[in-house]
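Working notes, structure below.
Note that one protein chain is taken out, while the other chains of the complex remain in position.
Entry: subunit A
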Amino acid sequence: MDLRIIGQMAVSGALMGLVYALIAYGFQLTYATSRSLNFGQGELVMVSAFVALTFTDLGLPYGLMVPCALLFGALAGLAVERAAVRLALQQKSEGWIMLTIILGLFLLSASENLWGRDDRPFPTPIPSEAIRVLGIEVTPLELSVAVGALAVMGLIELFKRATLQGKAFEAVSADPEAAELMGISSRRTVMLSYGFSGAVAALAGILVSPITTVGPTMGAVLVLKAFSVAVVAGLDSGFGVVVVGMALGALESLASFYLGSGWREAPGLVLLITTLAARPYGLFGRAIIRKV
């Protein structure tokens, strides 16, 4: 067994796994405050990537395109909360499941009509020539995924821990009704979480598109993996999604090499089933004790 090959496969896979982790983190942000998820998160990644590409085509420099695309993602997240989640939460129904799925399908159709169905290259100033680290080839593009994903997750975690609004986030996450009694608007906090979640989706789109190209179906594959990562890690552990995302990416690559390329999806499935059987609240999740 060649250690260099194992290292190459593990590193390449783990770097890609950070994209799963970033999208999974978007799931966590909204689940923490509202116990709801945006099942159209993949489509949000895709639409944001197309919008970012359009900004670039219009001549916006990269440094300006990124904040504009993040702003678009945040606004799109807010729109999802307003259109598909708020009413269902007010009525304490699970309607948000269907509504977010439908909204995702709508975004898919709209994108196909607006931008077509072709995969398109995503220009980036980051060079794609590989560099060799300890005999392992990595590209600056892959490293940018890692740096960008970890940076934004770190910043949001810092926001949650160090600011008053961030602490409100934690309070609503722990007990929304108690938080309301303390004068914290849970509605505004849920909106904020959806805004963050949309911005995170946009960042995932910007980071991954130069590697994967931009196309209407790009979100579907990523979001399934990301959802597995969120469930396996536990829906309340930011650290967990990073570890599980990287592990899943590495396992997929290794399975693809050693078992054959047709077995690439197997580790995710095994990991999901095993975790749900042994720790239904996730590897890094906390079991909630409910008093009756």
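The definition used in the following text is that contacts are C-beta pairs under 8 Å (C-beta built on N, C-alpha and C of every residue); 3 or more make two chains touch, one makes a residue touch a chain; residues count from 1.
We take it that contacts and distances are computed from a predicted model.
Asker: Looking at what's absent rather than what's present, what does UniProt name the missing chain, "Branched-chain amino acid ABC transporter substrate-binding protein", "Nitrogenase iron-molybdenum cofactor biosynthesis protein NifE", "3-isopropylmalate dehydratase large subunit" or "Polysulfide reductase NrfD"?
Answerer: "Branched-chain amino acid ABC transporter substrate-binding protein"
Asker: Which listed residue, A:57, A:94 or A:137, touches the chain dropped from view?
Answerer: A:137
Asker: Of the residues A:109, A:128, A:165 or A:185, I need the one that contacts the missing chain.
Answerer: If we include the chain that is not displayed, A:128 is the one touching it.
Asker: Specify the residue from the set A:117, A:161, A:188 or A:286 that touches the hidden chain.
Answerer: Once the missing chain is taken into account, the touching residue is A:117.
Asker: Looking at the full complex, which residue from A:64, A:133, A:182 or A:221 touches the chain that isn't shown here?
Answerer: A:221
Asker: In terms of residues, what is the contact footprint of the unshown chain on subunit A?
Answerer: With respect to the unshown chain, the touching residues of subunit A are 2, 5, 8-9, 12-13, 16, 112, 116-121, 128-130, 132, 137, 139, 211-213, 215, 217, 221, 253, 256-257, 260-262, 264.
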